[in-house]
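All protein chains but one are shown at their positions in the complex.
By written order: A and B. Residues from 1 in each chain.
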Amino acid sequence: MQRTTGAIFASPMLAMMLLFFLAPLGVLAVASVTGPEGGLTLDNYRVFLADGFAVGVLVDTILLGLKTVAAVTLLGVPLALLYWHSGPRMRTLILVATLLPMLTSNVVRTFAWIVIIGRNGPISQTFVELGLSDRPFSLMFSETGLVMALTQIELPLLVLPLIAVLSAADRRLVEAAEVLGADRWRSLVTVLLPMMTPAILAGWVLVFASATTSYVTQSVIGGARLIYMPQFVYREVGVLFQWPMAAAISFLLLVSTGIVMLGVTILARHRRLAAYA
Amino acid sequence: MTFRMTRRGFAAGAAGLLAAPMLPRRAEAAGSIVAAAFPGSWEDAYRTIMAPIAAEAGVDVTIAPALAQDQVGKMMASGGTPPYDALLVSPGQTAMLQEQGLIDEIDPSRLQNWDLLIDSAKTPLGPHVTVEVNGLAYNPETVPKPSGYRELFENPAFEGRFGVQGFGSNTATMAWAEIAKLYGGEPGDMQPVFDLLREKIDWIGAIGTSGNAIRTMYRQGEIDVFMASTGNVARLRSLGLPCEFAHPQSGSPAIPVAIHMTKGASNPDAVYAYMDAAISAEAQRQLAEPPSGYIPTNSEVDFTEIILEFVTPAQLANAIYPDWATINKHRAEWTAEFDRAVAM
Partner (left out) sequence: MPDAHAPAAPSTDLRERVSALSYWAVVIGLGGFTLVYMIVPIGIAVLMSFTDGLTLRFPPEGYSLRQYRALLDPVRSGPIHTAAINSIGIAAWTALGAVLVAAPAAFGMARLGRRSATALEPVLLSPLVLPSLVYSLAALLVISNLGMGPAYGFVVAGHIVVFAPLMYRTSLAVAQQIDPAQEEASTTLGAGRLRTFLRVTMPALIPGVLAGGFLVFMQSMDNVSVTLFLADPETTVLPLRMFAMIEDSLDPRVAAISGLLVAATVLVLLVVQRLVPFVRRR
């Protein structure tokens, strides 16, 4: 009874995802192996994978995702801990601050970053004034600048699930550990981190997926000398009109990000943790 | 049409907000068409100047903003029913559209103003409405006036001060074709450019993914010279930025802009009326004034002050018109090679 009801209510969305999400991806897969005259061919993949430069771009894209994930984790987890230790007012502030980047237009955020990391921007100026650099410099068109911008843009994807977990968590649990003599670091490792792990893993998946495919930020901040997969896809579709090739490239991007995410999910299962927070 | 709907939408408040998108996307009234225009200044000019003139001729024009390349993309993705009735593109895209059979030849006898056009503006696929002249934009406050493309790569005054973009951009493609010639390439041979890029990569200040990205760099003071059309320079000046236009000594590449009728256009009569309006002396006279300052193709319209500031009729007569068939043939290959030449 319970289960039938459940199945009935869940089926429209399941059907929608199968029909309108997974089926088109199937069509895409078919398109990528269809030759110009019809018929099955792996040429598109062969051309791409035989091209050392193109494979390099794929690798760079995955590395960009991993670097962003690392930076987001380094900054996001301490923020989540700050949230955990804060009172209600500070908690609201952190929540609003976390939601804001998610809710301001990508275009404007990206422009703000051009300002921040540009030659005349605050970072360059600070370095010059502190004597850390002898002349103004620009982080535009550098991977460092790109990762910095992506980190700000993707942080909410990690911090929000963490906040969700922590605001529901029982503070007394950790206090109990402290009474038992565990110091801050130990209680972090033994009590807080295990609680946060599922959310961190879920966040990683979202951050990685988003960072590897954020075309606007990649192309504006990264410029033409840093090439990532989405730029390839847009170009094949929008400039060269090579749809099957675009489909093949998309699929390779999909598969390789899929592998990374599968890795994370398996890690999650392995630790007997649900894959999502 | 769009504008009136906006007002109505606002007046109707929250309900209107939801309902506005449900209004028919495409007015089917007699004499209404969807015409593409490049986003930004072109769109503004066509919306405020062209649409009213066409309306006098009984045609209700909806201006849909899209870059030339995006117009081709949407046309190719539309499976039979064209999303536009009239396109606004340059020869590079015209060749592509023709190859794909997406545009129709026109019947010049349907256009009253056809005979007033200068000869080069009369093409079987539709009239040219203007010609854009390209060259170099520079900041007179920070760098000397460049004499041509070659100087950018050789005069230390420009080291790290100029920005370029790849073959996705028409402006850059024409400039690279000129640079290839200057460094000894035959037509269709871009190798000298790639050799130059590899050799001088650290000499170049910025390599962007589009002309727009490069112009953003210019505005923020990150670079002082870039490949540009006179229109780009006029635009930057109108925004209060210091910017001058330099004709390269080797000649200024020029690129016409044409209106085409799409195959299967819903209302050919209305498209003809719209084309006729676009090449009329009345429209071109207005479009030749600031802020648009488009060079007229109607022989009855004189060059305005703003046009003469950048281009004289003599300079226009000496302009270089690249061979777009050759460019299109090599574009994919050049794009790929450019990536390899500049990648870090």
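General remarks:
Here is the rule we use: a residue touches a chain if its C-beta (ideal position, glycine included) is under 8 Å from a C-beta of that chain, and two chains touch if they have at least 3 such contacts.
Here the structure is a predicted model, which is why all the values come from computation and not from measurement.
When the full complex is taken into account, the listed residue touching the unshown chain is B:Arg219, out of B:Arg198, B:Arg219 or B:Lys329. The omitted chain makes contact with subunit A at the following residues, 2-3, 5-14, 16-18, 20-25, 27-28, 31, 74-76, 78-83, 85, 92-109, 111-113, 115-116, 120-121, 151-152, 155-156, 160-161, 163-165, 167-168, 183-185, 188, 205-206, 209, 212-213, 215-216, 230, 233-234, 237, 243, 246-247, 250-251, 253-254, 257-258, 261, 275-277. For subunit B, the list of residues touching the undisplayed chain reads 2-3, 5-7, 9-10, 16-18, 20-22, 25-26, 34, 36, 39-41, 43, 47, 62, 64-66, 71, 74, 77-81, 83-84, 210, 212, 215-216, 219-220, 235, 238-241.
Quick note on the criterion: only the chains that are shown with their structure count from here on.
With each centre defined as the average position of its C-alpha atoms, the distance from subunit A to subunit B rounds to 36 Å.
Residue ranges of subunit B in contact with subunit A, taken from their complex: 69-70, 72-73, 76, 96, 165-166, 168, 206-210, 213, 216-217, 220-222, 331-332, 335, 338-340, 342-344. The touching residues of subunit A, counted against subunit B in their complex, run 53, 56, 114-115, 118-120, 138, 140-141, 219-220, 223-227, 231, 235, 237-242.
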